[in-house]
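Of the protein chains in this complex, one is absent; all others appear in place.
Every chain is named by a letter (A and B) in the order it is written, and numbering of its residues begins at 1.
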Amino acid sequence: MLNPKTIDDASIDQRVYQLNLGPQHPSTHGVMHLLVTLDGEVVLKVEPVIGYSHRGHEKMAENRTYEQFLPNPARMDYLSGMIFNHGYCMAVEKLCGIEVPRRAEYIRVITSELNRIASHFIGAMDYAMGLGAITPFLWGWDDREHILDLLEGITSYGRFGGVRNDITREFYDGTRRFIDRLRGRFWDYENLINQNIIFIKRSQDVGVITKEVALDYGVTGPTLRGSGVGYDVRKREPYSAYPEFTFEIPTREAGDCLARYQVRMAEMEQSLNIIEQALDHLPPGPIRAKVPRFVTPPEGDCYCAFESARGAVGFYIVSDGSRIPYRIKVRAPSFSNLFVLTEICPGHFLADVIAIFGSIDVTVPEIDR
Amino acid sequence: MPTAEPTKPLENIRNSLVQVIPEAELLDRDYQECGYHLEVRLVMRGMRRMAREMKDRRFFLETITAVDFLEYFHLIYLFTTYNEASFRVMARVKLLPEVRPFSVWTIYPEAIWLEREVYDFFGIRFEGHPDLKRIINPDDVDYFPLLKNFGKTKFTTDIDDILC
Partner (left out) sequence: MNITQLPYLKDIYAFLGSDVMSGMVGLLIIAAIVPLNVAFLVLVERKVAGHIQLRPGPMEVGPHGILQTLIDAVKLLGKEMVTPQSTDKLIFFLAPIIVVAPAFVGFVPIPFSPMMQVKDVNVGILLIFAFSSISVISILMAGWSSNNKYSLIGAVRSVAQNVAYEIPLLLATMSVIIMTNTFKMGEIVQAQSSVWFIFYQPLAAMIFFIATTAETNRAPFDLVEAESELVSGFHTEYTGMRFSLFFLAEYTNMVIAAAMFTVLFLGGWYGPLFPGMIWFLIKTYFLIFVVMWARWTYPRIRFDQLMNFAWKVLIPFALVNLLLTAIVLKVV
């Protein structure tokens, strides 16, 4: 897949050498290859090599009907699968002009937010694991198990026009219990990790992304909000049922790894608020609009943006009037977020590269599609 | 559904773009229908000027992609702001095959990877790109996967859409 070329400096200066972090590596989030050029312990250059999990989703989109492509978005970013599913359904509905019933929107929002919490558990705790604290990672998985049990219970993936399954009594009670439980658990994480002096010393002022760099590289998501820019697609271009909920967009000013971690933890609390409001005001009604068997959007194109756990995702769909899309382009936030690594890593230590990479929270299959 | 209303700031952008790239065609689009507010149609020239203008107005480059229409390409650039009045501008560049557009990486460094991806999948080469090589596909393949005359598309084979 890659033929690494020796960097010219290495032959001139004996101290400079290249290290391959990956593709198989205990701390990279997927099959990810980082070519690091080091001088002793200081990083001179980081070059991410991607493409190890390329499966050709965009090509697949060109010879499947819209319904047949439904499973694919969830496989792109497997940690926010339901959010991608929600977004894809939204994109096709936008193109076709289908109106989705309110109850379905609420259910979509609830499952999306649960998925967001689950993804942030991995994102934040994987960062802690990259630093060497293995325990919070396993605690995070424990909490994730509860979410996955809930989601498995209803398996309410979106379909065009609504959702497939309605909320059951079990799901409703389980989610209520989960919200209460998780609110208590945040204290445990606070004591174990957030206040830990070693954790703070290793995260503060490491990997600072300034607003200028963020603008240059198109960074979105918690990575951006850790640098003080409060850009969240749910608030800027409200979609689905989000306008009816009150929630905040947490930001931190510092722009270092600690700020990004704190943003993720704060976002989990906000997601809990959204789920609670949605459960409180769940409207009755149908869960699926009447949609033709084969969705045939009119000719034209459409770009639909939504917020996944990693940043602003966009589905750009070009239709030629048939039931098979002409082109679907997925804008993956991890693609842009990963490229920032080349800008902010030089000058740090090797241990920091792992920390920064963990704090950016990249999902490699989303980059490769 | 409430949405970001295009008001004064959009007018400003429209006017400045008219000044910067007089040869472009500007279309106002309905955000509810297609997800972007302004469409700028260019024919092969003017992208760098537009990118410079967008950068000055604090837009970030959301994505660069291409659509293959067999006789020509549409190269699509999407710009969005971080600001409160958030809206989206799309630039559509009509490219004939074998034409090499200019790279915008000096203005938006993110374009280095985005243009590599477009090259990797469509074969569109960018003029002035520092490191134009494959990014997602293996390094040594000689095809461009997303072209319409490659692989299984409705132009090459009969696609039987099996009911799911």
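Note that a residue touches a chain if its C-beta (ideal position, glycine included) is under 8 Å from a C-beta of that chain, and two chains touch if they have at least 3 such contacts.
Only a predicted model underlies this, so the values are computations on that prediction, with no experimental measurement involved.
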Where does the absent chain make contact, in terms of the chains shown?
-> A
Missing-chain contact among A:K59, A:H86, A:H120 or A:R202 belongs to A:R202
Check each of A:W139, A:F186 or A:F294 against the chain that is not shown and name the one that touches it.
-> A:W139
Identify the residue among A:G130, A:G158, A:G311 or A:P365 that touches the chain left out of the display.
-> A:G130
Touch rule applied to subunit A and the missing chain gives residues 17, 19, 25-27, 41, 128-135, 138-139, 142, 192-193, 196, 198-199, 201-202, 349-352, 354
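In this text, only the chains that are shown with their structure count from here on.
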Distance from the CA centroid of subunit A to that of subunit B, rounded to the nearest Å?
-> 23
In the complex, the residues of subunit A that touch subunit B are 1-3, 50-51, 54, 56, 58-59, 62-65, 67-68, 94, 97, 214-218, 224, 229, 231, 236-239, 243, 294, 300-305, 312, 314, 316, 318, 322-324, 326-327, 329, 331, 335-336, 339, 343, 367-369
The answer for subunit B against subunit A in the complex is residues 1-4, 32-36, 55, 58, 60-63, 65, 67-68, 76, 78, 80, 82, 84, 86, 88, 90, 108-110, 112-114, 117, 121, 134-139, 145-146, 148, 151-154, 159, 161-162, 164
